[in-house]
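Sharing a structure below in structure tokens format, with a few things to ask.
Note that one protein chain is taken out, while the other chains of the complex remain in position.
Note that the chains take the letters A and B in the order they are written out, and that residue 1 is the start of every chain.
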Amino acid sequence: MEGQSPVQLEVERLIRVHGRNRTALMPILQELNRAHSYLSEEAMLCVSKELGVPRAEVYGVATFYSFLSVRPRGRFVIRMCRSISCAKQGKFHPVTAALMEELGISFGETTPDGLFTLEKTNCMGMCDQGPAILVNEDVHVKLTVASVLEIIDDYRRKAKAEGFGKKIA
Amino acid sequence: MDTKVETIVVVIDGKELNVSPGTTVLEAATAAGIHIPTLCHHDDLCAEALYSQTDANADRKTAAEKYTASGMLPTPSSCRLCLVEVEGLRTLQASCSLPIINPMKIHTSSTKIRHARRDILELMMSEHYGDCFACTRNGTCELQKLCSEYGVNTERFGRPEQAPFEMADPANIIQRDMNKCILCRRCVRMCALYQGVSALTTEGRGDHSRISTFMGREMKDAWCINCGQCINRCPTGALTERDDTEAVWRAIEDPEKFVVIQTAPAPRAAIGEAFGCEPGTPMTFQMNTALRRIGFDKVFDTNFSADLTIFEEGAELIGRLYHALVLKDNAAALPQFTSCSPGWIKFIEHFYPDFLPHLSTAKSPQQMMGAVLKTYFAEKNGWDPAKIVSVSLMPCTAKKFEAGRHEMHSSGFQDVDYALTTREMARMFKQAGIDLPKLEKSNFDDPFGTPTGSGVIFGATGGVMEAALRTVIEVVTGEPVENLFGHADIQPVRGFDGVRMAEVTIPKVGPVPAVFSRLVPNFDWLKGATLKVGLAHGTANAIRVLEDIKQKGPLSTCHFIEFMACPGGCLGGGGQPIPTSPEIRAARAKAIYAEDAAYQVRKSHENKDVLRIYEEFFREGPCSRKSHDLLHTHYTARNATVLDKKPA
Partner (left out) sequence: MDVKSVRGLVGNKLSFESVSADNGLKRAANMTADEIISQVIASGLRGRGGAGFPTAKKWEFARSEKGDSKYIVCNADEGEPGTFKDRLILTDFPDLVFAGMAIAGKAVGAEHGILYLRAEYAWLRDHLEKVLEWRRSAKLLGKGLFNNKYFNFDIQIRMGSGAYICGEETALLESLEGRRGDARNRIPFPVQAGFLGKPTVVNNVETLAWVPCIIEKGPSWFSAMGTKKSPGAWLFSVSGDCKRPGIYEYPFGTSLHQLLEDVGGEDAKAVQVGGASGLCVPPTGFSRTLSAGDLATGGSIIIYGPEQDMFDVAENFQHFFADESCGQCVPCRIGNVRLLDAIRKMRKAGLDAETERTLRQLTSTMRTASKCGLGQSSTKAFLSILDNFKNELPPVVGEAKATAAAE
């Protein structure tokens, strides 16, 4: 279709997969959030228009869930568990400190290159194998300072292979 | 039909009651004279009111169907103040959302309940920032009233020491102060369910929840129609309208300024409520006295320009019908839509701009009066229009937006400088020490002071249509409308159903009166025709009408449709006294129709002030060039978003 932005085309594709009804709202928002790390104004407006759900409601839904974001985030969102059942592992602090130092950011921040966002999350169901992190949808458990740095390096390589950063520059 | 109605026996505070299944405990208790406190519940937003407002077939629907149809929780039961004890249940139950389906024993008052309610109120206060005495809702605040009833103090959970939220932009017509919000969501539900606008939403979760708009925008930048229905439903001072009273006081006190006010019909039927009168106590003529006492130089009746609107809009309708039906001109869009309600105008500009050609180009009565005051009236009396400050008293918050529209400068100045709501005016009276009901009566000022019934009924849903029909029927048939409708009461267009339709057959036609002779050569083409009209109030009902027209449904066959943004029409306007309920609006409507019946002049075309202005000023008649310059306007689509930016 002529004159349609990439986001519009993407939403149309998602509607073909999930349907044009209210129950498709969550899966569509989830996929957009996954593809772009966040839900842009354009994306939400587009979903609102296509599904006939008022824009404010789309926004209300998007802001309710911790894994959906209406503000830009990094290519990889690293979530660290803050529940005491996990934090009890005792090895948590060195890993947290290593992560923050390696990325040069605190929780709630994104690295200047747009690659990583660091967030805290409530229990991710890995209490028996903490410390644990989620990186986007992948889980990493029984972390040590050495292993967490290796994991970060892996994602950096992955981003490089994708050509991440070139788009921004 | 099954005539035997099944009932269930419940015992509330020892009192045995028979109720029909599905009645909520709150409804049953209220009917039995037992008061249960509520905050998130509102009479307009309980399940029954909602379904009857939005769906004529509500009675036949099951609870599940209603739930799905409403698309939202029937009641959120979120404030938890209406808690009661139900024997056999472990936790306290919210009576607003507890339907009676089995016999039960209920207690509405106990130490446990009292303590819980007090705790809940103190928790609300622990997040409530602001001084009661500086709040416009002081005295009408539901939270304040309950805190006083339950002996709430803030020693246990404290009060915020600093404002948790920044104040919104003072330019917003709908002002939100989230420091006073208790998150009952009545505004969100009102905006979505009655108005179909959904400008408001709940943002975030848990302790980060707040009422917000899309992307957290200011109200003036959101797709909000300024109808103010949220304000009327807000239990606290979290939602208010922009306060223009200080500016009006300054104008009054400025010796250089000549300050005139026009008053619309709906505030008269409601302002008494702010002074302790029963809803439906008319204050028309006491208000004239009060307005002069606080210093307005002239007090005019918006009925004048309402009648003028009927001339212009009626002439436009006749013209459109002639062009569409006789000349087969596709550019003449039918049905014609009324354009008096500024909330409705902004609604259609945002959400249905494709329908803009259907809107009558006639300005609203407020703006016609504004344009005439700074031209005709100024000329006639030799006043400098630059020194005239034109104020209006309206039941409406959207009128503030309308007055500020850049199109509304046809006199060369801003035609209406300040649009005050009924609430603002009541406050000004109180500040001036005026006890309105005790004042003597006095008349409006000439030359815009003839009280007419046709103008008065503009304040109720169906009123614009009725006034238009009274005039159109007489103009076309040349016979009194009473020959068709007793006492000129056109009952088929009255009532509170959300969407209505009516038909009027034109049995015969007369000669074209001189004032309309420019528009059509004769009325022969209308002989035996059936004029179909439609009505909708509350913009959620407007959506139903517009969607029906899109689908080529029955409403697409209408010739003329009246739309009013607010439920009940202007009498239920967003600027009217708080509280509001279906009963209060019905009482105001009664007052309006009683006033109409009492007036001698009840048809717009009999208003001598209007006839005079066509003789003296708009000499070429309605819909002429001069009237177009001053009395008509145009509309702008407001549906552009970032999506409309063409990709590079």
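Quick notes
One rule holds for everything that comes next: a residue touches a chain if its C-beta (ideal position, glycine included) is under 8 Å from a C-beta of that chain, and two chains touch if they have at least 3 such contacts.
Just so it is clear, the model here is predicted, and its values are computed rather than measured.
Contact with the chain that does not appear here is found for just one residue of A:S5, A:S40, A:T111 or A:Q129, A:Q129. When the whole complex is considered, the residue among B:S109, B:S126 or B:T245 that touches the unshown chain is B:S126. Contact with the omitted chain, checked across B:T23, B:T38 or B:T75, is made by B:T75. One chain of the complex is left out; on chain B, the residues touching it are 63-65, 67-68, 73-80, 83, 90-92, 94, 97-99, 101, 112, 115-116, 119-120, 123-124, 126-127, 156-157, 182-183, 202, 204-209. Where chain A meets the missing chain, the touching residues are 22-27, 29-30, 33, 53, 57, 60-61, 64-68, 82-88, 121-130, 134, 137-139, 141.
In the analysis below, only the chains that are shown with their structure count from here on.
Taking each chain's centre as the average of its CA atoms, chain A and chain B sit 44 Å apart.
Within the complex, the chain A residues that touch chain B are 3-6, 8, 22, 41-42, 44-46, 49, 54-60, 63-66, 70.
Against chain A, in their complex, chain B makes its touches with residues 71, 192, 197-205, 212-215, 222-223, 641-643, 645-647.
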